[in-house]
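Reviewing the structure listed below.
Omission of a single protein chain aside, the complex is shown with its protein chains in their original locations.
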Amino acid sequence: MLLIRCPWCEEDLPELEFRHAGEAHIARPTNLASIPDADFEKFFFIRSNPKGIVFERWRHVHGCARFFNAVRDTVSDRFVTTYKAGEARPVLPAVGDTGPAAHGNVEPKKLNVRKPAARGNGK
Amino acid sequence: MTGAYRIAGAGRLMPGRAVPFSFDGRAMQGVEGDTLASALIANGVHLVGRSFKYHRPRGFLSAGAEEPNALVEIRRDATGRRTPNVRATQQEIYDGLEAVSQNRWPSLSFDVGAVNDLMSPFFPAGFYYKTFMWPRWAWKHLYEPNIRAAAGLGKAPKEPDPDRYGARFAHCDVLVVGGGAAGLAAALAAAESGASVILADEQAEFGGALRYETGASIDGQAGWPWAKATVARLAAMKNVRLLTRATAFGYYAQNMVAMAERVTDHLAAPHSDLPRERLWQVRARRVVLATGAIERHMVFKGNDRPGVMLASAGRTFFSHYGAAVGRRVGVYTSSDSGWQAALDFKRAGIHVAAIVDPRPEPPADLVEAAKAVGIEVLLGHEVIDTSGRLRVASMSVRPIKGGRERSIVVDALLTSAGWTPSLHLFSQSRGRVEYVPEKRNFLPSKHAQDCVSVGACNGTENLEATLAEAFAAGEHASLKAAKPVARPEKVSGESWSGGAAGAAGHVGKKAFIDFQNDVTAKDIRQAVREGMRSIEHVKRFTTNGMATDQGKTSNLHGLAIAAEMLGKPIPEVGLTTFRAPYTPVSFGTIVGHAKGPLFDPTRRTAMHAAAVAAGAVFEDVGQWKRAWYFPRKGEDMHAAVDRECLTVRKAAGIFDASTLGKIEVVGPDAAAFMELLYTNPWQKLEPGRCRYGIMLREDGFIYDDGVVGRLAADRFHVTTTTGGAARVMNHMEDYLQTEFPHLKVWLSSISEQWAVIAVQGPKSRDILAPLVEGIDISDSAMPHMSVREGSILGVPTRLFRMSFTGERGFEVNVPADFGQAVWEAIAAEGAKHGAVPYGTEAMHVLRAEKGYIIVGQETDGTVTPDDAGLSWAIGKAKTDFVGIGGLKRPDLVGKGRKQLVGLRTRDPKIVLEEGAQIVADPKQQVPMTMIGHVTSSYWSANCNRSIALALVTDGRAKMGQTLYVPMPKRVIEVEVTGTVFIDEKGERLNG
Partner (left out) sequence: MAEIARTSPLAGRFVGRPHVTVAPAPPATRLAVRAPATSRGALARALKVDLFDGRQIRTVGPRMSLPLGPDEWLVIDEEGADLAAICRDVDALHSAVDVSHRNVGILVSGIAAEAVLNAGCPRDLSLAAFPVGRAARTILGKVEIVLVRTQPQAFRVEVWRSFSDYAFSLLEEATRDPGF
C-alpha cells in the first residue's frame, strides 16, 4: 500500500484513503454544446496513457475529500509530487528510477558496509 | 522417555516437561519447546514424507523455514482445523498434536506411487510439455483429469475454517526483520537511540544462528546467553515491540512490510478469543534486514535419503533441542560450517565417521582441530553415492582426482556447500542484487527503499563484523540524534565462509538440487542441452524452485550448474525473481477479520426491525438489506406481491425508501450548480416544489435520476438511486471542485440523516392527515411534486408529495433515529384504511405499470434521455450542462437508436424473461439480427396480464407491430406498445 501526500492535508497518508480519478489537466470546454465532434472526441475519449511520468487526478475521498493532482511514474509507481487541483503543472525535479523512496535521507550505500571476511574464501 | 536420541544434558529444553504427540498415528513424546522435527529426530524418526514427483522417501533437510521435504498435515480437530504442507521444522509440538505425512499411499514406508521412481528415466525434465502434446483429444479426456488427480501436494480441507484471524496496522521508526545476532544488535542500538522499534523473527525464540553457533563469544559470554540477555533488555524497553513466530513475507512500496504472526499454532488449547494468525502491516521509516543466510546442501547422488541433512540443521537439533540426528555421523562439506558441526558432535561424544571435503586445502586450523579430536579427514574427496532404503546407511567416498571407492557406514550425513544470503525481502523491496565473485554469492547492491542489510544476508561472514555493522546500522537507523550505544568489545565466532554452488565433482543421476520438485543436476543440464539459455526458462522447464519452498536451497545450485553448462559467468545467466510471500501464507491471514458478518458491511435501514416483525423477506441491494415482500401465512412470493400491488392501487401501501441517496445542495449558487449537473432547468423551480431530474455523464448517457425538492432559494434536497448514492456524490463533488469551483455552493450527504417512508395510494392522504402537524396536505395546498417542512408525530419531517407508483403519494422523511417509531405509527394508521406494507418487488411492478424507468435496469450506460422517452426533461434553452456535448454526437441523434417501449405478449399469461433478445423475423437464420432486449418484465395483477419494458431499435416507430422473443423451446410473440400500462392520463396522481 502506497503512502500518498495529500497537498491539502500536507501529510503522507495511506492509499486506502484515496481514489484515483483519471488523467489531469484536461480542461472541460466551456462551449461543449457547440464544439465539433472531433474536438469532443479529443476531450472525452482520448487519453495519453504514457509509460513513465503521468499527470493524474486523485481524490482524498476518505480524508479531507479534496481533489488534487499528482505526478506519478508508472514504471516505478513512485509519486513524484502532488499539488492542489487548479494549480499549474509543476516543473518536475530530475527523476531517477532508483534511490530511496519517501523518507530516504541517507545514502543506503553508506549503511551497507561490507568488511573483508576474517578468514579465507575456502576452495 | 522423550526419545532414544535425546542426549542428556544437551540442548535448552526442560527435560521434565514431556509433551505427547502423534505422527501417522504413532504415539510419541517430545519435550516442551520441541518442533515436530526435533521431537521426531529425538525419537529416531527421519522418514517423514515422500517427494512430489518420484515419491522418494524423504527426511529433514533443514531446521527452519527453508525446509523442502518435511511437509506434514496437522489435524487439530474434526472440523476445518486441518492444515496441509506445514513445515515440521517450524511446527512446535503441543499436547495431543496430530501430524500426518503426505503424498503417500497406503503408507509412508510402503508407497505405491514410488513406482514413479523406477519409471524416472521416462520422466525427464520437460516431460509434461513433450508427452501430453498428442493425440490432441487425449488432453481433455485422459491427461488433464489424471494429472489433476495426481497434482498438488497435501490436501486442502473442504470444511470452512472455523478459526479467527487478526489484523494490525503498525508504524515504527525502525523495523528489524530477523532476530539473530545481527537483528538483536541492530534492534538494541536503534532502541537505545530512542527509536520506536519492532523486532520480528519467524522462530519461536530469538537467537538465529546463535542457537547452535558454539564458537560464538561476546564479551566473554557464549552466543546463546548473550542473545537471551539482549532479548531481556529489549523486552524491558517501552519503545520496543518483540514479535516471535512472525514471518515477514512481503516487502512493499515505501517500507511497508507484511508479516504473518502465528499466534496459536503452538498451543494445545488456545483461548477462543485468540486469532490463529495475525497479519501485521508495518510501515517503518527504516527497515533493517537481518534475515541471515540459508545453508546449501552438497549435490551428489543419493543426497536426498532420510538422514542426509544440512550441517546447520544437525547442529540446531543437537545444540538447541538436545536431539542427536544419528549415532554415526558423516560430514560432507565444501564450507567451514560442516567442520564446526563435526567438532560439535565429536565433543558431545557422538561418533563422527569422517569429514569429506572436496577442497584440497580447507583452513588449516579446522583440519588440525578435527585431527586433534580423532576425526578421520578426507580432503580432496567426494561422496558419490549413499545407500539405505528408508534412511541413509552408508556413504561411498573417493578422491576427486580418481581412485579407490570406499564405503563408510553412517546413520546421518551432514552436508554444507556454504551459505546463500537471504535476499528475498531485499529483492522484493526492488533493491538490486549483484553477484560478488569473491563471495560466490549474490549480495544486496543498490537499495530502492530506505533499508539496510546487515550480517549474513549482507554477505558478512563472521560474528565480529556482523555485530559491528548491525550496531552501526541500528544507531544510524534511529532518526533521533544518534546516541552511541555501548557495544561489545571482544567478539569472536566461527567463519561462515567457503562453499560453492553447483555440483562438486562427478554427480550421478539422482543428485538432487530441488528436493520438493525432484529436480536433479541432470535435469538442469538437460534443460541447457535442449536450448534453455535464461535461468527463467531453465526454471520453468525443470520446475526448479517452483515448489512451496520457492527454491530457497536449490536456486543457486541450479543457476551454477546452468552457468557451467553454458560456459558463462553466473550473473550472465541471471537470477530468478524473488516474489512475495517468503513462505506460504494462509488465506485466513490475508482475509483477517473480513469473513462472516465482517466480510462486507451489511446496511440496514432504521425500519429494519419493523420489517422483520412484519414478516418481510429481504433482498440484497448492494450492501443494503431491503424488504422484498411481506408474505402472509400461506402466501408465496407471487401471491404476496400480487396482493401488495393490488392493495396500493385500491387503498394504500407503505414502503421503506430510506436507501435512496440524498444530497443537500446549499449555497447562493445552488440552482446554478443544479443547472450544470442535471439536464433539467432549475432556476425557475419555486421553493416548495419538486422536479424529476436526470443526470448525464459527459458522453450524454443517463447516469442517475431522482426527485429533487427545492426547500429554499439556496437549498435543494436531491435524491439519487440507491446504488448511485456514493458515486453521484463523488461525481457532483468532482465537478464542483474541479470544473465549477467558482460556484458558491456546498454538498452534504444526508442519505442516512433521513429515514423515508413512502405512503402511496388513494388513501395516502387520509392516513397521513391525522399524523402531520403544521402542513396542509390538501391537493390545493400541496399538489403533486411539492415538498413541505413541518412535523409528524412530534418529530421534524420533510414531507414530499410525489409518486413512484402513479397513485397519490407522499414520502415522509424523518430523522433516522425516529424512523421506526414513525413507521409503526403510520402502519397502524394505515391499517385502519386497509393499507399494507409493500416491498421492493411490488415497487418494481407498480412503477413498471406506469412506465417509470429504473436507472441500471432500463438503462445500461448507453441510453440517452431521448432513448428512454425522457427528452422532455432536457432544458431546451440551456447552453451548458454535463452531457450537453455528448448528446449532440452523431450516433446519439441519428436513426437506429434503441428506444424504450412497452411489450405485451400475445398470450397474456406469458411473462418474458428480463434480458431476452427481440427479433423482427423469427424464421431468419441463426445468428439472428437482434433488434432489442427486454429490460423489465413482470406479472401485473392490476392489469391481470404480463407487462414488459424493452429497448427496441427505432421502437417508437414500431407501435402496434408484432415482434418476436426467441427462447430455447419456443418463440414468444409480442406487440409493441407505449410504456404506460395503467392510467395513461395520470389522473390517479390526484385520485
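We call the chains A and B, going by the order they appear; numbering starts again at 1 in every chain.
Assume contacts are C-beta pairs under 8 Å (C-beta built on N, C-alpha and C of every residue); 3 or more make two chains touch, one makes a residue touch a chain.
Every value quoted in this text rests on a predicted model; they were computed, and no experiment measured them.
The missing chain, though absent from the display, is touched by one residue of B:Thr89, B:Gln102 or B:Gln281; that residue is B:Gln281. The residue from B:Ala10, B:Ala501, B:Ala614 or B:Val666 that touches the chain not shown here is B:Val666. Of B:Val112, B:Ala156, B:Ala268 or B:Leu598, it is B:Leu598 that touches the chain left out of the display. Considering the full assembly, B:Phe818 is the residue among B:Phe60, B:Phe345, B:Phe541 or B:Phe818 that touches the omitted chain.
By the touch criterion stated above, the residues of subunit A touching the omitted chain are 1, 8-9, 13-14, 16-17, 62-66. Although one chain is not shown, part of subunit B still touches it, namely residues 164, 166-171, 196, 261, 263, 273-275, 278, 281, 283, 593-594, 597-598, 600-606, 624, 664, 666-668, 744-746, 748-754, 793-795, 815-822.
The rule is simple: only the chains that are shown with their structure count from here on.
The mean-CA centres of subunit A and subunit B are about 25 angstrom from one another, to the nearest whole unit.
Remark: subunit A residues 1-3, 14, 19, 21, 28-30, 32-33, 35, 37, 40, 43-44, 57, 59, 61, 65-67, 76-78, 85-86, 98-106, 108-109, 111-115, 117-123 touch subunit B in the complex.
On the side of subunit B, the complex with subunit A involves touching residues 169, 252-256, 281, 283, 285-286, 334-336, 358-360, 362-363, 418, 430, 432, 438-440, 443-444, 446-453, 458-462, 464-465, 468-469, 472-473, 476-477, 495, 497-500, 698-699, 730, 733-734, 737-739, 741, 879-880, 884-886, 888-890.
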